[in-house]
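A single protein chain has been omitted; all remaining protein chains appear in their positions.
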Amino acid sequence: MSNKQLNQVFSIVKTFLAILIAMVVAFVVILIVSEEPLEALHAFLLGPFTSVRRIGNLIENTIPLIYVGLGVCVLWATGKRTLSGEGCYYFGGLMAALASLKIVFLHGKSLTLVSILIVIAVCGLMALLPMLVNLKYGTDAFVVSLLFNYVMFYIGNYIFSNYLMDITSTSSGSYPLPTDSFLPTLIPGTKVTANLIIALLMIALMWFFMYKTKWGYSIRLVGLNPNCAKYVGINVFAVCMLAQFIGGAISGVGGGMEMFGRNPRFSWFSLTNMGWDGIMVATLAKYKPQYILFSALFLGYVRTGADIMNRSSDVASEIVMIIQAVMILFIGASSFLAHTQQKLRVKYSDKVRQEV
Amino acid sequence: MNNNASLPVIEMKGITKIYSNGVIANKDVDFSVKSGEIHAVMGENGAGKSTLMKMLFGMEKPDKGTIFYRGKPVMIHQPSDAIALKIGMVHQEFMLVPSLTVAENMMLREEPVKGGIFIDRAKAVEETVKISEKYHLPIDPNARIIDLPVGMKQRVEILKALYRGAEILILDEPTAVLTPQETEELFRQLQILREIGHTVIFISHKIREVKQICDRITILKNGLSMGVYNVAEITEADISRLMVGREVKMKLDKKKANPGDVVLKVDNLCYGYGEGKLKVNDVSFTVRSGEIVGIAGVEGNGQRELLELITGLRGIQRGKVSASGLDIRGMSIQKIRDKAKMAYIPQDRLLFGVASEATIKENLMANRISNREYSRAGVIKGGKFTKRSRELIEEFRIKCGGEEQTVNMLSGGNIQKVVVARELSMPRNLIVIDQPSRGIDVGATKFIHEKIFELRDANAAILVNSADLAEIMELSDSLFVMYEGEIVAYFKSLEGVTEEQLGEYMLGINRQTPEQIKEAYYEQ
Partner (left out) sequence: MGILENIFTASFLYTVIRVSTPLIFASLSSLVARKAGVTNITIDSTMLMSALIGVLVSAFTGSLWLALLCGMLVGVVMGIFMGYFHIMMNTNMILTGVAINTFTNGAVVMILYAFTGDKGSSSMIKSLGVPGVEIPILKNIPVLGEILSGHNIFTYVAFLLVIAVWFLMYRTPLGLRIRAVGENSSAARSVGENPTKVKLIALGLSGFFASLGGMYLSMGNMQVFIVGMTSSRGFIGVAADAMGQGNPVGAMLASLLFGCANAVGNVLQINSFSTDMVMAIPYVVSIIGIIIYSAREKQRKESRVKRAIAEAERNAGAVAR
């Protein structure tokens, strides 16, 4: 086995082992806390497939995870890690609501399109700031993006409470979003809209962008070796900014799309935590757009399962967070299995030497 | 002197150290120091001096061999073991905490305490003053490290070691960062230390300095010991020969150069302001089309900085560089590459040359993704790239399992060929090459050398730096020597020039007149 194959095998083994450990931890927790653990497990593992509505839920949960996961793939691709996805997802939702409620001269699908374009522009630009000050002054991009997310939230919440809030309605939230701008529903009886198709297209698009265009190539090269990128003449500054723009825009679109069919009103009263979820989806997918569908589906599945378990048994749905955490911890730990891998590496290279 | 003087205080026997990347730093090296002497460890960069001393100080572990302290075998696993044996080390990169004061740095981990928990700062200052007076090394104990000049920082390092009771002091290239005055001052201090019975191990590649203050020398070359000599009994020329001399390699057939117009012009280039000593000091020279100009010198004498200034990786502070008639100051690297038509093969291929986790193909396309031939409207023409990559792999004989293999799977020589293939397969007027054959096998070296000549004969201007004297002499049509950031010698032709002769310039024993050096700059 060559070193490359060894690395690949270990990468896969590590991921599955991490998932396995996480699931085992979950089962143990369920066994401890539940009076009827088998029913709970059944609901958790098979629940998501027991009805059309539940499959719908699974897909509904998966779609935004795809967007934020893709967002993090790009946001982090240059090696400089920011949290902008969190703020952008929230702001994307807000901007979509704002645009579709306040642009009165457009209707129907043209309103949808214009709203999303606005979301792309605004969220993309907002994601630039943490990176800009990092590149210009050497500030910590992570801390600045963390702070800036709150700024985005409060600005957003200001807009929400002053311009969109429907005080007359009993259900708290914005004025009802115009239903003519909603995307067509794909599965009757669920809220799975054409957004699913757009999300899938987005995966393909981002894969194409990252691997088949010169910009994606430049972003990846900066991430792989910034010195080398600089040395071959790539404009590292521009490339880092571009990655933030695109990553922020995708995260924003993810939030915005939620306003075109899934939610009747805009009703986010705090940051959504979706940016952090995006980090999990992307990490599980090894930061490669082509794997995002699987990781988002997996997370969507465990979440939906946990929700169902929560409703039909005595186990709280929050168990899903423990699963995610254990998984991320083991996938992220570079030293996890590193010892075994090194031993195997030495063994194989000895063998190769003997053969030669 | 007493009887102890003849006994070695430290002995290292049969020391071998192989780094995890396969580089052999030391092989079967024997080393011994007598009590109360200043002992030089000499050798070029990469000869294994620092590694040997780091093992003595517990920063690295030897793979083979034993260390004896006053005749007894000892295990030194970590610096604290060495400190316990009264060994101290002044590293080349200072091991100081910039925001802390001198006294705080001095006392780190040995803090005097009052009231059970608090640092006794008055005592710390007092102790610092006491030790500095004892050794006649005056220092302001309350100054912050960040505000001190380099010479003072070094003094803190020395005091730090002495405070921890060091009787054997290892200094790793202490003069590399010092001005001549500071160097004189340091030497005076070292002599005082010797007088009071301390032992000093002095790592250096500067023969003058070693002749000036050392008693004995151990010379290392390529990780091997070349013997131990009494300074009084060995000439500078002999030292030079032992350090840099090597067997004559097979010469390539080389046509005579036919230089044309000036392509690269460097005027009064200076670099390193604000960092102590200038790394590049008033360097002027030209490179003409159809010639290969070599830079000889012991590594760390400003060559790398010079090349990075020329290629745009570092911003020019003072002076001028023009390539293909364009002043490169302020130009983006991409423009320098494309408009000034400059190729650059860096010395550290893993740091700069390649993205090792990317595939060969991806690395080969790095400098041409914006080229119309290879991308349209931003979309990369994958098929074309694959085809071109295969051609280049063929042409440059890169041994690999196809263009989709990642670069970190290749041998050093083949990684270098990837860099060379990428850089030299674009139309370029000027080619800057730093260490073309470092750490690569003979076959790859020969191939790269042939390629360089081929490009010269096709009228490219070529500037090559190599620490390998034999290589640089083989490649160059004309050559200059750098020492301490300056050009100290220029040879229009290498006919009749010997390695020994060059060695004397490289090690600062000799220096040409300003008029001779000026010839490196060709006036049209």
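Points worth noting:
Just so it is clear, A and B label the chains in written order, and each chain counts residues from 1 on its own.
We take it that a contact is a pair of C-beta atoms (placed from the backbone, for glycine too) under 8 Å apart; a residue touches a chain by one contact, two chains touch by 3 or more.
Every value quoted in this text rests on a predicted model; they were computed, and no experiment measured them.
Only one of the listed residues, B:G71, B:G274 or B:G496, touches the absent chain: B:G274. If you put the hidden chain back, the residue from B:M53, B:I67 or B:I83 that touches it is B:I83.
Considering B:M75, B:I117, B:A232 or B:A377, the position touching the chain not shown turns out to be B:I117 (whole complex). Touch with the chain that is not drawn comes from one residue among B:K160, B:K206 or B:K279, which is B:K160.
Although one chain is not shown, part of chain A still touches it, namely residues 29, 33, 81, 83, 133, 136-140, 142-144, 146-148, 150-151, 154-155, 157-158, 161-162, 276, 279-280, 283, 316, 318-322, 324-326, 328-329, 332-336, 338. Touch with the hidden chain on the side of chain B covers residues 59, 78-80, 83, 89, 91, 93-100, 104-105, 107-111, 113, 117-119, 121, 160, 164, 270, 273-274, 317-318.
One rule holds in what follows: only the chains that are shown with their structure count from here on.
Centroids of chain A and chain B (each the mean of its C-alpha atoms) stand 46 Å apart. Residues 311, 313, 332-338, 344, 346, 351-358, 362, 365-367, 369-370, 375, 378-380, 382, 405-406, 409, 422 of chain B are the ones touching chain A in the complex. Put simply, chain A touches chain B in their complex at residues 2-4, 212-215, 217-218, 220-221, 224-225, 227-235.
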